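This report refers to the structure that appears directly beneath it.
Note that one protein chain is taken out, while the other chains of the complex remain in position.
And then chain A:
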Amino acid sequence: MSLPDPVAEGVASGWRVLDGAVQTQDLQLSCDVLIIGTGAGGGMTAEVLAQAGLDVLMVEEGALRTSRDFRLLEAKAYPELYQESASRKTADKAINILQGRTVGGSTTVNWTSAFRTPAETLNWWGERYGLKSLNPQTMAPWFDLAEARLGIADWQTDPNPNNSVLERGCQALGLKHGRIRRNVRGCWNLGYCGMGCATNAKQSMLVTTIPGALQHKAGLLTRARVERLLPAADGKSLLGAEGRLLAADGHSLNGQQFSIKARHVVLAAGAIGSPAILLRSQLGGAQVGKRTFLHPVVVSGAVMPQRIEAYNGAPQTVYSDHFMHTQPLDGALGYKLEVPPVHPLLMGVTLSGFGASSAGLMQQLPHLQVVLALLRDGFHPDSQGGQVRLRQDGSPELDYPLNDVLWDGVRRSWLTMAELQFAAGARQVQVLHEQADLQSSWKAAREQIMQLPLKPLLARVVSAHVMGGAAMSSQPEEGVVDEYGRHWQLRNLSVIDGSVFPTSIGANPQLSIYAFALRAAHQLRDALKA
């Protein structure tokens, strides 16, 4: 018996899928709606528009990889499925950024945690940015719709030991905590979501909305990088977009170009990706690329007496928002506690230290428990996020300076995590910093953490949540798009992805993007059908 691969079967049955890598001539295409990027925003939009009978064409820089390509192998998954082989970095290299780059975008590799946008975030957008119609009541139906489409529901199985430690630690310290809902159907509880789901249980865009769109005659062009949008002579609209086709290795150019005419263009290349296309098209505007947020993540590892096997089992099922609420929203940065899945390659790369000490930790991998803290950036006046800019060759780079308000959150969250791990029975704890080592008591760990210098590339900081850079606003000069993602200047351009958020979300962002995309796509559908 081998596992079914419905997407590969669909392609074999004649879905309109073109692989850029095998094209031997330049491509000239046309459509009603061109969707650039096939992640959370692009996938949702594609299905809504294709079902309405519009001629939709999706263009994706990554390749089409389906469940039969997913072998639970990091060394295969990262180069094939991630931006820059999962080693994209901020300009000073201090933050490692995980983003997907394949059909389905980051949803193909994400960890299936599903949270609605916190009410306080939506309310803040109303008060601070005038986005009053994005409040918890008006958004509720869109969350309902997204949850129904993607099977988002309570996860009934027990948390794996890695998550249980977080739960026990919260109980011991009296921290509010909860269980995480997931977008899965028939999940095998394996824990390899980050390498693509081999069983198709994860309800990513790859197995839900993109097939949904393809069944409604949408087209998909893969290994095709959009370089720039093509403005019309009037300067108020677009003719379409153009770009280059990539070779089979996924990164070199295959020598052919493509150009696509469209009535409407939807930019859904994700944060960093969408602003980069605007910048390359000289359609910058003062706000493009600014206020890009990351939920910067810091990490603490614990050696537990019992086996944890943090590589097995649904990756994230327990969270704590306790420290999201211990200070004002725009005060010292709040942080959300979760755990990551722990696999050898990413752990080896992420652990601080070298030589005997890190070898010692790696050799205890089955006993390793890891907690992470996601810092809520973009609310405190000093938390302005980063800025996307272009390198000489046109590739994007995010300049995200780490400043005092962030470092303060880093230290506080390290303290919390270490205390929590000891409270849950850890034998030893080490926060990930190049001057930290294993500590055997909470007191010793606290002393060490208080001494650690807060400097880039000494503290390990990572991110899997890139948001912002093409923000929604209520006034044209304050952002890039309106509350439906409609570009303020270009009549037939929408941005529908994680780049439209004016702050970070303050929770794992996929469901926020799905709901926002559904709302924007329905509005767009009605406008285009009118």
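Note that contacts are C-beta pairs under 8 Å (C-beta built on N, C-alpha and C of every residue); 3 or more make two chains touch, one makes a residue touch a chain; residues count from 1.
Convention: contacts and distances are computed from a predicted model.
The complex appears with one chain absent; UniProt names that chain "Twin-arginine translocation pathway signal protein" among the candidates "Copper chaperone PCu(A)C", "Pyruvate dehydrogenase E1 component beta subunit", "Fe-S cluster assembly protein SufD" or "Twin-arginine translocation pathway signal protein".
The residue from A:Val349, A:Leu415 or A:Leu528 that touches the chain not shown here is A:Val349. Here the missing chain is touched by one residue of A:Gln51, A:Asn123, A:Thr199 or A:Gln523, and it is A:Thr199.
Although one chain is not drawn, the whole complex shows that of A:Ala146, A:Leu190 or A:Val288 it is A:Leu190 that touches it.
For the options A:Ala248, A:Ala359 or A:Met450, the residue in contact with the chain missing from this view is A:Ala359. Where chain A meets the missing chain, the touching residues are 1-3, 68, 71-75, 79, 84-85, 87, 92-93, 188, 190-192, 198-199, 249-251, 311-312, 343-345, 347-349, 351, 354-360, 362-363, 365-366, 391-393, 395, 397, 434-435, 456-458.
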